[in-house]
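A protein chain is absent from this complex, but the other protein chains hold their places.
Moving on, here comes chain A:
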């Protein structure tokens, strides 16, 4: 499983949504499944899957799937 697949699966696991829901355009608070509680579950899942510890600023600013990937790239996670 490459990192893009891991990212998608992390969203599926944390938010309880279908894989096809997880597109770059999916944004925080635009679906019922991604509220502030789910956001914390998502952060924990991403940290576990990618073995990183995110800064608070990044936790606050992670507002979409696309943004999540950009943030993880700062932590040396390669999505090429």
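Just so we're on the same page, a residue touches a chain if its C-beta (ideal position, glycine included) is under 8 Å from a C-beta of that chain, and two chains touch if they have at least 3 such contacts; residues count from 1.
FYI, contacts and distances are computed from a predicted model.
Trainee: Of the candidate names "Sulfur oxidation protein SoxZ", "ABC transporter permease", "ABC-2 type transport system ATP-binding protein" or "Protein N-acetyltransferase, RimJ/RimL family", which one corresponds to the UniProt protein name of the undepicted chain?
Mentor: Matching the unshown chain against "Sulfur oxidation protein SoxZ", "ABC transporter permease", "ABC-2 type transport system ATP-binding protein" or "Protein N-acetyltransferase, RimJ/RimL family" yields "Protein N-acetyltransferase, RimJ/RimL family".
Trainee: List the residues of chain A that touch the chain left out of this view.
Mentor: 28-29, 35-37, 39-40, 43-44, 47, 51-60, 74-76
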